[in-house]
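To start, the structure under review is shown below, and the notes come after it.
A single protein chain has been removed from this complex, and every other one stays in its place.
Here the chain labels run A and B in written order, and each chain numbers its own residues starting at 1.
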Amino acid sequence: MECAYYKSAHHASRNPPVLIEQAIFTSAESDHAVGYHLVARSPGVDECDARELSVWGPSHDSLESSSVATAASVNFFRLPSGAYCVSKTLLAGEEYSGRGLRTYTHCLIVSPPVLARFANNPFALLRAAWAKGLLRVCDAVPSQLVPFQLAGRAAPVDEGLIGQLVENCGASTIGRLIEAVLKPLPVVLIGVRKPEATVAGILNLLPLSARGELSFATGLTYSPRRPFHLLISSEESAELRRLYRQQLVTVIDVAPPVGVQASPSVGGQAAASVGVQASACPGVAGRPSATSPTGWGGYLADCIGRDALAMLVEQLRDRKEGLHLTNLNELGEHLRRELPAYTKAARPRAAATPANPSDSPAFANGASTTDDDFLALLLAGQPHAEAEPESDDDADTTGIYDETDHAAARKVHLQRLTYRQAPSVLIEVESSANLERLEKLDDVVFDAMAGDERALEEMNRLWPQLVTELGPDKLEESREQYLRYSLAIWESCLEDGLREPDRAIASLQVLSIIFGER
Amino acid sequence: MKLKGSYRVSLLVLASALLCWWVGASAWSWLCGLSVAAAAWHGVKLVRPKRARVARALKSTPPHAPSPQPLQTSARARHQSPQELDSLVEQMFSDGRYSLLLRPQIVGDLTAPQLQHAHEMLADEMALVPTGEVGLDLTDFGDFPGSEGDDEVHHAVVRVDSLYMDRYPVTNEQYQAFVDAGGYEQSSIWHPEILPAVLDFVDKSGMPGPRYWENGRYPPGKAKHPVTGVSWYEASAYARWIGKRLPSDAEWVKAASWPVAVGNSTRRQRRYPWGQAMDRERANLWSAWCGGAVSVEEFPEGVSVGGVYQLIGNVWEWTLGDFDSASDDVPPEELEQGTLKNIRGGAFDTYFENQATCQFTSGEAPLGRKHNIGFRCVLGTCDLAVDPTAAFTGQPEEALAEYEVTV
Partner (left out) sequence: MSKSMLPMESYRLAEFAAQIPCYICGEENTYDAEMCHCCQAPMALAHQANTQKIRPRMVAAIGASGVGKTVYLGMLLDMLSRKMRGMQILARGAFSITLQQTAIAALMRREFPNKTPNEPDQWNWMHCQVSMHERRNAAELIMPDMSGDAILEEVDHPHTYRVIRSFLEKCAGTMILIDASKLMEGCRDQDYFSMKLLSYLSELDDDPKRGWRHRPVALILSKADQCERCFDDPYEFARQHASGLWQHCNERFRNHQFFAAGVAGSCVTRYVRGRGRVVAPLRVEPRGIVEPFEWLLKQMKV
């Protein structure tokens, strides 16, 4: 029987928003089963997906960590219906038969259009759902779950996360890591300090259309039963050794050796010393690979090594359809050939006007036609060997960006990468017009909190206007989300040990506007 | 020998008076106990097959109801004829209730041969455990993850006054005397809160008695086997009836581990009554392959220093203590289980040898009537008009040596 919420959600507007279904996989005694099973699901989860959720569902001892404080995993995979499962696994509640804490997984079943709104980024969607209070764990598993709508969106690329990844791993490590991810064998990363941030960073290094193909779990143990492609392991266990002895997984140690500081500015050579270990040769974890990464991984490594992140970011932002994990390497090789020309052209102008990234020559000239042609060939199944040979002389014509297209690139600050998350954009909306206005507000708030004076002025004007037009009730949730976002900024600053008074003041100014103190 | 009605009343009164005095009851409860005992004997004796009537009787005669009868004490017993007294004493000897006769209040009424016989019975059936300190593990979950903590929290040193402990667990034969004497129908010897449950303490045939008996009789050929299938309450009632009590945990551990002081604050305690290592020849555990309880006279090699047999193995033994499940932060009542009583020593089916040490405690619901739980009784020397040192006569020299060291 459909609940009232479900009906009202469907009839809220003429174009019903796509709903997110829910399911909970944990250990409990329910009417039809005991132990680990799908104990609850919303009506829209079909039988086929439900069975798949049971197969992938992590049971007892599936979490890498056994401590309540640290045991958590964000998981992502595709279901037979074509929808995605974004789930969070925790140790929560007591196992019904008195065997300690139970492994509790809350699954969100998300249709591709909804995930696309969140830039195919499960972390952004999960953060939004969490901020809305939807992932709260109850001792008693709810007998009935209802679908819900989640308004909002996420930025296509989070440069902050990429920056963190570059800082922690180095260019070459990232290159090899991505190279391994694009191969068929599952990849297990060890030596990772922040599993969620690392996987989110890796995801940000893939084009939007390919992200949905990468299944991952940030804190579950490896099991053939749950064929996640990317996993994080807390340590190199006997189980892992067994797995790569059998060449069933690729294990990569991303922890830099003691005393070696990874630097984003160093190129492939130096990065080799910071510890990409045993990617090419399974079974020998901890052994640096002598070969440099190729394909998309090589392209990423080159971009990072040549300070061409802006180009990379723009490439990642491009919403070209048809790019898959299987053909990324070819695109990567093609882009690599164009990269030297691009950077050569970018360098003199960057030196001339370093203070204003928007005028940077790195974004000066575009070669979009070449790129698009290649992509068309690629999608048509043509071998990339036909691509134009690289030439330094083509610099003027191979740049991807033109002068006017620098709105995104202005946010790239390689030396001081800020950790930014889209503010939670979960507002119950009634029309797409309202949604757009609220999204605009989000953008302004986002920029204002990042220290943009103009955005702050804009917000000063926009906020009262929206309060008048939409009413304070509709903005109440936004206000709450902005507050949470400010707190998140504060927490991330504390976590990283960086004191950033500018950001704190900017956040306070924003808060003082939305809470009417000014 | 069958006693006449008046003698039986006198005997009952005397026994009840002694019992109440011994359990430390106040004068008021003493009076109540006596009156209930007398009433039970004459008018409202608990008759098993007539359950409804019994239930009504229990309801109408609460154990602490004031008695309309005048107080009857041992002084009144003195007014009995010498023949009557002799018969009474003989009956008590045959029931094994010699310890009641050795009470300071009674001992003066005994003839010299009777006193001698009582002393002999005491020496034969009970062993002296001298005064001293014993180290006691307060919880057996010390090694449970999450229970780690200060050793002092989980370990205590307890001073134990000297006492006599049964050399053997109570046997079927001994328990038969209690059943035959109507022990299950004497409400005064049962804990008041358990009286309604006493009606359920029946054997296979529905007669009052241990769970594995039939028609009020123990299984043939098992006279010397320890009585099993008795709850903690039945064990307590028997102990009261016979003039003794169940041992505390410290007393049990002291008798078994026989601590010897080796310094001002340290003691050497045995892991098993015979020493530090398990010896499968000395205890009836699972590894002994007996497959069930055996006579209390078997496994004599497992005797403790003080001369107590089968403390380890054969059957678990009820003690007075409550089981400490050592839950963190949550009181036991919130864990949906009642208080458990301690059992010690392991049984014929105890699989792991580390669960049959002197220190190991397990727990069981006090109403549980398990196939592998029995008991033995103790008696404080302060309750008897006996010189404890005299009891060492005929004891092993080793025991005397230990006694000198420790006391």
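Throughout what follows, contacts are C-beta pairs under 8 Å (C-beta built on N, C-alpha and C of every residue); 3 or more make two chains touch, one makes a residue touch a chain.
The structure displayed is predicted, hence computed values, not measured ones.
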item: Visible chains in contact with the missing one; value: A, B
item: Omitted-chain contact residue, chosen from B:Tyr164, B:Trp286 or B:Tyr309; value: B:Trp286
item: Contact with the hidden chain (one of B:Tyr218, B:Trp252 or B:Phe323); value: B:Phe323
item: Where the missing chain touches subunit B, by residue; value: 140-141, 143-147, 286, 323, 325-330, 334-337, 340, 346-347, 349-352, 354-355, 362-365, 368-372
item: Those residues of subunit A which, in the complete complex, touch the missing chain; value: 27, 29, 32-37, 51, 54-55, 57, 59-62, 67-68, 93-101, 223-226, 242, 246
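Quick note on the criterion: only the chains that are shown with their structure count from here on.
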item: Chain centre separation in whole Å, for subunit B relative to subunit A (CA means); value: 71
